[in-house]
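Supplied in structure tokens, the structure appears directly below.
Just one protein chain is left out here, and the rest sit where they should.
A, B and C are the chain letters, set down in written order, and residue numbers restart from 1 in every chain.
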Amino acid sequence: MKFALPVIFGLLTVALLAVGAVHPSSTAPASSPEGAVQAMLANVQGHDWKDAYSYISPSSNVDLQDFVKDLNGRDGSLRTYSSLESFTTRPLHENDNQATVRTETKYSTAVGAFYDTRDLNVVKDNGQWKIVWAGEKTPTVPPQVIPVNYLRWDVIWRGAGDDWGSQNVENPHVRILSMNPVSQASGLSIMGEVENEDTVPAFVSVAATLVGKNGQDLGTESSFDRTSHVLLPKEISPYRIDFPGIKLTEVQSARMKPDSMLVPASADPVIGVMHQRIEKDAKGRSVLQGDLLNESGQIVNIPHVLATFYDNSGKVIWVSDGYVDHALLPQTPQGFAVSLSDDLAAKVHSYRVTVNQYSRDWQD
Amino acid sequence: MKLRRVLVLTAGIALALSGAIPLVNHILADSNPPLQIKFDSAQPREVEDSTQQAIARDYSAAWKALKTSLANNATAPLTENFTGFALDRLSQRVKDQQQNGITTRIIDHGHKVEAVFYSPDGSSLELKDTASIETQVLDGSTVLHSDKTQMHYYAVLTGAEDRWKVRVLESAE
Amino acid sequence: MRKVALITLLILTCWFASDWARAADLKIPHNAVAGESLTLATSGSGDATLILVGPGEVVKRSIRLGEDVQIKPEELRHAGRWIAIVRGGSGPQSQAFWVSPGKPDQLSFLARPSRVPVNRPGVISGVAFVFDKNRNLVPQPTPVEFSLSVGGSGAKQSVKSSNGIAWVKSSSARKAGAAQFVASAGDASVRRVVQQVASDPCNLRMKVEQKSKDHVVLVTDPIRDCTGNPVPDGTIVTFIETDKTGKSVVDARIKKGIARAEMPASENANVTIAAGVVLGNELHIGGGE
Partner (left out) sequence: MSSPSISMARQVPLLQRPVPLSWILLLALIVHGPLLLMQLPNGSYDANLHKFFASHYAQHWFNPWNTKQFTGFSQTTYPPMEQQWVALFSHVIGLNLAYMLVQFVAILLLPIGVYRYAKIWVNERAASYAALGSVLLGSLAFLVYNAGQLSTTWAAPLYLLALPYYYEWAREANWRSLLKGLVLLFAAASAHHVTLIFASFIFALPVLAMAIMDRHREPAHASLGGVISRSVIFAVLAIAGVFVVLMPFWMEILINPIKQMTIPHASRDNYILQPIWGMNYFIVPWGAIILSIPYIFIKGLKEARLRPLFLGFWVAMLFALGGTTPVPKWILGRAFDVLTFERFSLLAHVLALPIIGLMVCDLIDHYGRKAAFVTGALAALTFGFAVSWPVYFQNHDPDFNVSEVVSFLNRDGHDKFRYITLGFGSHKFDEVSTYTTASSVDGDYNSARLLPELTQYGSAQLTNSKYFGANGMESLRAVLRHADQYGLKWIFVHDTFYEPLLAFGGWRKTETYDRGSVTLWVKDGIPPAHPMPYQQSMKPTEIEGIMWGTLPFGSSLLALILALALPDKRRRGADTYEFPISESEPVLREAR
């Protein structure tokens, strides 16, 4: 009886520790196809690659190393700057031995959230549900020499001293070719195109200030990453500036502020945008898709696609963008898709895709 | 008991001082002198409305900074509003004043300003200013010189990141 | 007796006071010029301190009253209103005087822009600010000569400054190249360079250079502007191919005067070309041009 209280409290403490520690095993066999996918993704989330791989069917013909690279990225792509943040799964169809599970994943990446949808085949293997992993096939480019006429601009600036009157290199002339406000449920967007009409490269950013009916400023926003910042001579880039929560009826005018700066730049890489077309994706949504082709000899780590949509009068009616989570290898096509709403798709008469890029080596 | 009294007294004085100092600063704070600017005769380019407002604001601020700087022998206010030759010149004046133990108090009774030049590229602008100025040169609290006169100034302003800065400020007879 | 002594004392005091007052008398010439020496005449006797407060400096020195005071050129560099103060035995005496700028000696020349397309009217401007050797603005009208030339040929123009500023406007030449833009006043001369660069491409034309099973290589003719100047390398030329698989676009860069792009081969495709907002010719691949 003397020890009753200590024993009770001791047991209570152990019980509380046990309640807090209740957690399913990370490699427990899955009881359903969806469970197998969820367990695999949960392990990916925790970077437990080995445990995740335990849910992969041997028939997939993919080894652990390639499996990890498929999920964790390769060649300095956006995926290498990502981690799986959350996911949802939904079985599309299922029978006793086979099933298809749709996964919608959200990655946290260096450029913000990245969403991906993938349909996974799940099969029963020795009584356990396992995922058939379709590994990425890296095409082999034949050995070749790609001649580079290396073209770049360097700038020598005036010294730091205040020698007023002495000449400095002038900033490039850029011109806003078009500007179109579009009102949506989430707010107002201003979009259009900007051209570097000079003979030197320009570092461009576009900002806009909305002026309200009684003359006061409603807010200032910039195009941020919805434009290409480095424009070579005569290059045209779309831009889109979003003003969340502002309605078109509140706005009297907009002050556009295109800034340009002369910067050292390289004319490479050249990225072709091939076979662009508007189609429906697996979910039935309208997407503009095609292939990116890196015509240079070096890897482009993170491509960023900017799509400009025009109506039949040539007016810019929407600017959409998307990052590609795979690197562009030389001479190797890489697919891309940019979504657009169905009502917008109906109005689109033509479109134009430009590619912005980040490459680690070239940045340095 | 004595210690307590001293403590209470000290705390009271500290409180009173900390409250009084901002009040005194507020009372002594400068008010802006009247400034009239005409932009009609600017050549060869017409001065935009927004530039007119900016010039009026920044030229007035420059004078305020000049007064503060000469009165307190501090160069910090100058850097915000002056550049180039004017900044060098006024900074040197402040340093010399400091070295020689004198200060200059400017009592500004107003400016009548006319823009006479606005460069074609919009980067520089010249003003002719007729100012009514009272100048006092002081050594500590001793007034060494005091006069009130109407003076003409040539001021050249050039655009900086977010404001116009005075690059040339020269008085003439 | 006491009264007499008092009156005498009063007289003596007044006498001393007037003497001290006279001691502070200053005579300053009316024609003081920045950067030139200046002689101040003083009267009275004894030691005193002279303080000169100028627009950009303060000079303080000990003087003997009754003697002339020499102000060195380097002490009188800034034009404008000066205040001379003499502190002797009695209260300080002061006097304001004006120093005018010296003769024109330096120019601040703002030539804009540094880079300009050829054959554009009134796009080049030159603004010259006239200063003396101590960087005082010289408001007196001064003739300033501007000349703009490319390859030795060009135009000259003489302008009289007003309020210390002279300016001109000029058109760009038809030929690309570095234009020499010179402003001179007296012995001062300042040179600037205005790069006159090719304008928008003109008469943009492309042709098929090479065709294979997978690819077609398109190449432009040498790209020039409407006055015949070659468009600089690096300029973007966009090739657009449209066929049943969709639209393919390559933003090629002009290298060595021409642009080249590799497009997917197609049975039946239209190819267009553009540089900036300028459109070129159109090709049909598969069924001939």
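By definition in this document, contacts are C-beta pairs under 8 Å (C-beta built on N, C-alpha and C of every residue); 3 or more make two chains touch, one makes a residue touch a chain.
Remember, it's a predicted structure, so these values are computed and weren't measured experimentally.
Remark: the absent chain touches shown chains A, B in the intact complex. Only one of A:Leu78, A:Leu232, A:Ile246 or A:Leu292 touches the absent chain when the whole complex is considered: A:Leu78. Touching the chain that is not shown, out of A:Val263, A:Ile278 or A:Ala337: A:Val263 (per the contact rule at the top). Of the residues in chain B, those that touch the hidden partner chain are 3, 7, 11, 14-15, 18-19, 22, 79, 161-162.
In the full complex, chain A touches the hidden chain at residues 2-3, 5-6, 9-10, 13, 16-17, 19-21, 23, 78, 81, 83, 85, 106-113, 160, 203, 205, 207, 220-222, 224-225, 229, 257, 259, 261, 263, 301-302, 304, 356, 358, 360, 363.
Rule of thumb we're sticking to: only the chains that are shown with their structure count from here on.
Taken as a contact graph, with one node per protein chain and an edge wherever two chains touch, the assembly is complete, since every chain touches every other chain. Remark: among chain pairs B-C and A-B, B-C carries the greater number of C-beta contacts. Distance from each chain's C-alpha mean to the overall C-alpha mean is smallest for C. Centre-to-centre separation of chain A and chain C, using mean CA positions: 46 Å. Centre-to-centre spacing of chain B and chain C amounts to 25 Å, using the average Cα coordinate of each chain. Separation between the centroids of chain A and chain B, computed from CA atoms only, is 52 Å.
The set of chain B residues touching two or more other chains is empty. Contact of a single residue of chain A with at least two other chains is seen at positions 164. Residues of chain C touching chain B in their complex: 51, 53-60, 78-81, 83, 85, 87, 92, 94, 96, 98, 100-101, 110, 112-113, 125, 127, 129, 135-137, 139, 162-165, 167, 169.
Interface of chain B with chain C (complex): residues 44, 85, 88-90, 92-93, 96-97, 99-100, 102, 104, 116-117, 119-121, 123-124, 126, 128, 135, 137, 142, 144-145, 147, 149, 151, 154, 156, 168-173. On the chain A side of its complex with chain C, the touching residues are 149, 151, 153, 164-165, 167-170, 177, 195, 197-201, 232-236, 267, 270-277, 290, 295, 351-354.
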